[in-house]
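Worksheet: the structure to be examined is printed underneath.
The complex appears here without one of its protein chains, the remainder shown in place.
For chain A:
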Amino acid sequence: MAARWIRRLAAVACAAFALLAGGTFADELPADYPPVLPGRAIEFPADTGAHPAFRTEWWYVTGWLADGEGIERGFQITFFRVRTRIGEGNPSRFAPRQLVLAHAAVADPKAGRLLHAERAARALPPLVGFETGRTHAWVGDWSIAWEGDHYLARAAGEDFAFDLRFDPTAAPMLNGEAGFSRKDADPRHASHYYSRPQLAARGTLRVDGQDREVSGRAWLDHEWSSELMPEGVRGWDWLGINLHDGGALMAFRMRDEQGEPRWAGGTLRAADGSQRSLAPQELRFTPLRRWRSSRTGADYAVTWRLELNPAGAAPRTLEIQPLMDDQELDSRRSTGAVYWEGAVRLLEGGREIGRGYLEMTGYAERLRM
């Protein structure tokens, strides 16, 4: 019974995902979703808030946490905002003009899988909403907020909860061309995108019914767009790593229906703060070891070789290794999305040079559900 009704919710929430992915409504391109254009400067802190006119937007925090006993776990929390273009002329407070969806997960090697939970609702302040001008989005008692000099985020599921504070130790990192991040050869498919790498995280994490003081490193992505995923793209692989030397690496690639790379990009920031954007030809993902999910049958590469060939710099060969193999997020029973999103280590020459998160979508089915 429960499974059935949750699947019905899937019909709704996964429609939201379809919008997140952007492809579904490509043929009825809405004139009043503003296009993502290059050259638009990203202002802080004003642009850390929501951009409600755009179709989709998300704030996405990932990181590694260690408790007092030194046990390490990964966590992620994401708030999505979706403008539906439904009910915009309806004065009702329930008019579903904007939806807020949230995902949270904890990667606990002891559990051997992700602990995760979701929330979905129409924006309905003060219960559910988002702010413009500063990062603040919430669904019930789940929230993320910029508090002037740090972020706060909290979420709770059936078998986990966390309440974390993130203090920036480095400047924001504008991805792509000063925050204009292309996702395809066609420049219409792009987002405004900045990251906050090297966030010092601390707070409480509850797993196994026990609250633990934790601390670690985290990474925040904030991205908004009206049309992200071009037709013919099945999914993406994305990587965000806090380098131990204080630098940061963001890399992604878009895959077509055959699984071949169609577009790629990234940002590499050195320890001294200098950074450069990586063009599609400057990086290459190569799967090494694969893991098949017994739940969904999806086949994921859980270790990767990542080759960077920045023009005018020495090529680098890096290896991505997971905290654990099974970090698949199977929310077919709720939002319908199936993807792998997990804590990973980055190695260079066998030595760990950073930690962060790897996201792989579109391996079970095209991310439009």
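Everything that follows uses one rule, which is that a contact is a pair of C-beta atoms (placed from the backbone, for glycine too) under 8 Å apart; a residue touches a chain by one contact, two chains touch by 3 or more; residues count from 1.
Here is the rule we use: contacts and distances are computed from a predicted model.
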Handout entry: UniProt protein name of the chain not shown, from "Acyl-CoA dehydrogenase family protein", "FtsX-like permease family protein", "Fumarate reductase" or "von Willebrand factor type A domain protein"
Key = "FtsX-like permease family protein"
Fill in the blank from the handout: Where A:87, A:109 or A:246 are the choices, the one touching the absent chain is A:87
Handout entry: Option from A:121, A:279 or A:347 whose C-beta touches the chain left out
Key = A:121
Handout entry: Residue among A:96, A:197, A:247 or A:265 that touches the chain left out of view
Key = A:96
Exercise for the section: With the missing chain put back, which residues of chain A would touch it? List them for me. Expected result: 1-2, 4-6, 8-9, 11-12, 14-15, 18, 24, 84, 86-87, 90-96, 99, 120-122, 124, 126-127
